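Every protein chain but one is kept in place in this view of the complex.
Take a look at chain A:
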Amino acid sequence: MALNLNCPICGPRSGYEFRFGGEDKGPRPAEEGATTALWLAYAHLNRNVAGVQREWWCHKDGCGTWFRVCRDTVTNCEVPTVDTL
């Protein structure tokens, strides 16, 4: 399935120009009081949903910008940003 992404600077481009940066897991947990299990979950565990998820991507062959997009993992298409994720 071909993937096209909208770079916020360069516009729509082929997915081959981008590097996947993993799921967007939100802000880094506070170090004070953090448990090993919490860090393990933040660093290594993914939701891996079949559906829409928010992800980090880098336009590595273009402007080099890191940005977030929402992608439907079932259709492999970018979808409008979903704020409730």
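In the analysis below, a residue touches a chain if its C-beta (ideal position, glycine included) is under 8 Å from a C-beta of that chain, and two chains touch if they have at least 3 such contacts; residues count from 1.
Convention: contacts and distances are computed from a predicted model.
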*Quick one: the chain not pictured, UniProt calls it what, "Sarcosine oxidase subunit gamma SoxG", "Amidohydrolase family protein", "Sulfite reductase (NADPH) hemoprotein beta-component" or "ABC transporter permease subunit"?*
"Sarcosine oxidase subunit gamma SoxG"
*Of the listed residues A:L3, A:C63 or A:C77, which contacts the missing chain in the full complex?*
A:C63
*asked:* Touching the absent chain: which residues on chain A qualify?
replied: 9-11, 13-14, 16-17, 59-65
